[in-house]
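Of the protein chains in this complex, all but one are displayed in their positions.
As written, the chains take the letters A and B, and residue 1 is the first residue of each chain.
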Amino acid sequence: MEENKEQPVLDQAEEEPGRSLWGDALYRLRRDKLSVFSFTIIVLYLIVAISAGLGLIATKYDDPFYKADEWEAAGLLKSMSGTIEDGSPADAAIGECLAALDKDGKEAMIRLLPAAVREIAGTGHANLADKLKEIGRRMESTDSYAPPSWKHILGTDIQGRDVFQRVVQGTWISLQVALIMSVIYIVIAVFLGSLAGYFGGWVDDIIQWVYQTLASVPGLLLLISLTFVLGQGLMNVAIALGVVGWVGLCRLMRAEYLKHKERDYVLAAKALGAGHFRIIFRHILPNTFHLVIISFSLGFVSAIMSEVVLTFIGLGAKADEPSWGRMISEARAELARDPAVWWPLAGATAAMFVVCLAFNIFGDSLRDALDPKLKV
Amino acid sequence: MPTTRIKLLQVNAALTLLLLIISFSGCGGLSNPYAGEEGLKVLHNYVSQDPKGLDPVRSSDVLSSSLVAQIYDCLYQHSYLERPFKVEPCLAEGMPEISDDKMTYTIKMKKGVYFQDNPCFAETGGKGRELLAQDFVYSIKRLADVQCDTKGFWLIEGYIQGLDKFYENSQDKEKKTDYSTEVKGLMALDEYTIQIKLTKPYPRLLWVMAMTYTAAVPREAVEYYGDEFINNPVGTGPFILKRWDHWHKIVMDRNPNYRDDYYPETGDGGDEAAGLLEDAGKKLPLVDRVVWTIIKQDQPAWLYFLSGYIDMSGIPKDSWNSAMSSLMSLSPSMEAKGVKLFRYRSYSVGYTAFNMNDELLGMMHPERAAQLITEKREEADKEEDGEKAARLRKEADEIEAGLPNLLEKNAKRRKLRQALSLAYNRPERIEIFANGRAERAHSPIPPEFPCWDPSFINPHTEYNVDKARRLLSEAGYPDGKGPDGKQLELSFETTGSSTTTVQYADFFRQELKKLGIKLDISINTWTEFQKKLDNNTAQVYALAWVADYPDAENFLQLFYGPSGQGAGPNNANYYNPEYDRLFDKLAPLSDFDPEEARMKYELCRQMEIMVTEDCPWILELNYFSYTLCHKWRLNYKPHPFAYNTVKYHNVDPKLRLKLSREWNKPTTWPAYIFLGLVVLLAGMFVYKIKKQSE
Partner (left out) sequence: MTAYIIRRLVFLVPIVFGVMLLTFVLFNVVTTGEAIAKQRLGPHADDEQIKVFIKQHGYDKPKYVQFYNNMTELITFDFGRSEVTQQKITSMVWRGMWPSLSLMLPSFFFTLLVAISIALFTALYRNTWIDRTTVVLCIIGMSVSFLAYIIIGQYVLGYQLKYFPVAGYEWGLGVFKFLILPGLIYMTASLGANVRFYRTIVLDEINQDYVRTARAKGLNQNTVLFKHVLKNAMIPIITRVVITLPFLFMGSLLLEDFYGIPGLGALALNAINGNDFAVIKAITFIGAILYVLANLVGDICYSLVDPRVQLK
């Protein structure tokens, strides 16, 4: 991204050691603050995504939250037991509730609450009984569309689920989709591209025909047809993206292989008796691999964006898969509410934005860094 | 001076300016989507989907019926203003002559009613010909013709002499249905007299004759248009289809051939005060044109309503707060706009059905089992195809093998269904999805409907997770785990027509998660959903039923055994011969005879208990309908059964134009700021160029 201002080297005290393409690239990348920053973000993203996938964080993404939780209730009960006579049935009831909470959890306590309310009301503390009843009611009432607060940084969705956790879970889903797609398309592209470039002739003609045909169908339409045909679900989206997206990289690989196959080192390898496939994969491929990496980085963005669009149309994620696409597609109705519910849209869009920006910048920097024309 | 550069700048500037001028011209009227309506009285309605054809015999859903009813007329129609609901003559001349045994109806038709002009009337050179009795014979035969893809035959199945045979014959897809075959129960005595002969008394016949299914369709149109008939309706109604841009809009114009039809002179108690009799005695329709815009999503439709571009609207759940300040009163902004609120019972019930044929969830009544065994064996004996016969016999054997465990199995599965119903969080849904404007449903018969029992409480529609868990255990799935230790998995079908239906389904998934049951949601397109229902291949699915006429039978027949298996609207395929016997007793009883009505009431109670105990449905909610109507849209009175009511509506176009202009003034300051920025940047550009030229 940065343009290297080349300084004339008039006197050199020492000769700098030569560097490989990669070494050069790394050097340049390290110096570019923006690309370092975006790389950090990418690493963070990967860590978050994998942790979410392993169930280490954001585990409650599918659990509804309620307007009051059991701790609030326990607190209230404890404070009430101070006011209530010791040994009275009301006090016993309170004790039972608290014990049930400790032993069996929230549901058990909720079951015993109505009895406690009755007992307390019986002792004449009507307002306390009401308070308890109210808390009981709130514990069963989902906190639907709660705006962002300390409890939920990004608020809750219609089912009372924490939006922030869903966004985090969405990273894992996006990672899955992007990875699967990448594996599929990279394998196909490298394989076909290298064959086409290296062998030329009729092999090249056929492969060119294949990808030209594929490229002829408008991308989105092809994706839609495929997912339509494969059915709903994120895995199908990933597969479709992979099957559709190999054309670009394939073209690049083909061009590279065309260039490289006439190079000296290839001729040397041939002279030494190396077989075709050995040459393709062991000799030439490492020299062209940088293209794969750049493509992978930029392809990530395309994977995420495409999933969003497909889910919106109704062909992508299923109802219970918390992908960013799903959150954005539900946002449409939510924005029109009064008051507007903007936090799921904001969360998903922001997350997508940060990740895509990082990958875009990094991919760009990588491309610039690996551009041999800029070698000193 | 480099000319290209200047040219580029100039072109850019000019285009931007042009755009802005176009944008801001007609300030306020800019966002008005309607043009070219000066001098006409036009109603602006909207629908949320493109109807799949405008053929009366296919108008099984509310959307199609609302459109078909403006173009096609029936023998009878609902009285618009009078309550309690009753039926009055439309194309018929007076009420029918009913024989003493109640089996023969002789209906005289109005004379001088003409079809709309249409090229299909080749003989009269495109001018509509007169409507004759034969047309109704033809139209009702169509209702019994499988090849017309009829959706309404179940309403008259088994009632009209000879028509069932006609229906059966039409199932032979090799031959085109022959309409010249005589149907004894459906005869045209002369050009203006129709005679219907029944096989058994049918007290609801007149209601049926008021439904769009039985509207008059000219044979010429069907033959002329063939496959395209569903896109080219030709009727005798108050409006004609002027234009149908699929998925965009439908325009109907006043039918110049429309008969003499007048606005009612008398109404119900409060009608005069409400101004509903202002147009009494005037010739119908009162307006020149109706435009139905198709808006798929709720929000743009709501915004259109707020802006005054659409005359009437419901209240989407997400917009509740901007429309209402409480359950009964409008918000201040609505009041300021002069919007009228109509709140009324929607005689409908939302439910989640269990496919009673399903292995996991269903029910096989012992009587029915015995019936099936004999039926299948008999059919196998008659069957020529060896493979098919063997299969039938195998099925019969399987049922027989299951007989000893049958009662226990039924009991367990019943508990499972009841458990699922108890886990359904109705209070929450009323809050979140219905903004509080619904109630827990107790019975398939909706509140305030004939034969409704206000004291009946359905123990299974309570929200009680504890009880649900207990029943689930007793059903053999403690904590949701079956006898093999695996989690119980159910598949749920719904349509994905809006985010709301998807959210609804996801709620259900959460509710079942609490019980430890996994719910697999499948979002279908409407066509897929229909097919799954027709072919009986869904397991758990969400539906609703809107009353066709004010008779409890309309809801009770949804559980009638023979109406299942895709043959009728018994989508849950509930088959209980005990229930069917009660139903058969109830069917011929009329609401208008006090003795029969009393018997009917008693039977309803018994059937209600049977159905709520067996729980083939999760009865969900009974809704209140809220309709908002703008100040300039006149004569609206909600009628739950009549769809042909647009002809009574009136509009004040001047008021509409004035108010919508007022409400839609754009906020201009952001645009000016933006423009300012653009000018600044352009200035920098020019400056830089000038500097470099020096």
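In this text, contacts are C-beta pairs under 8 Å (C-beta built on N, C-alpha and C of every residue); 3 or more make two chains touch, one makes a residue touch a chain.
All of these numbers come straight from a predicted model, not from anything done at the bench.
Contact with the omitted chain, checked across B:M95, B:A188, B:A280 or B:L303, is made by B:L303.
From the options B:M312, B:L519 or B:A538, the residue with contact to the chain not on display is B:A538. Considering the full assembly, B:H246 is the residue among B:R83, B:K111, B:K127 or B:H246 that touches the omitted chain. Not every partner is drawn; the one left out touches chain A at residues 1, 3, 209-210, 212-218, 220-222, 224-226, 228-231, 301, 305, 308-309, 312-315, 328-329, 331-332, 335-336, 345, 349, 352-353, 356-357, 360-361, 364.
Within the complete assembly, residues 2, 4-5, 8-9, 11-12, 15, 19, 22-23, 30-33, 35-36, 50, 52-53, 227-228, 230-231, 245-248, 293-297, 300, 303-304, 307, 355, 358, 491, 493, 525-528, 531-532, 535-539, 664-667, 670-671, 681, 685, 688-689, 692-693 of chain B touch the chain that is not shown.
In this text, only the chains that are shown with their structure count from here on.
Note for the complex: chain B touches chain A at residues 297-299, 302-303, 316, 318-322, 428, 431-432, 465-466, 496, 498-500, 502-503, 505-507, 509-510, 513, 521, 523.
Interface residues of chain A facing chain B in the complex, by the touch rule stated above, are 62, 64, 107, 111, 141-142, 144, 158-159, 232, 314, 318-320, 329-330, 332-339.
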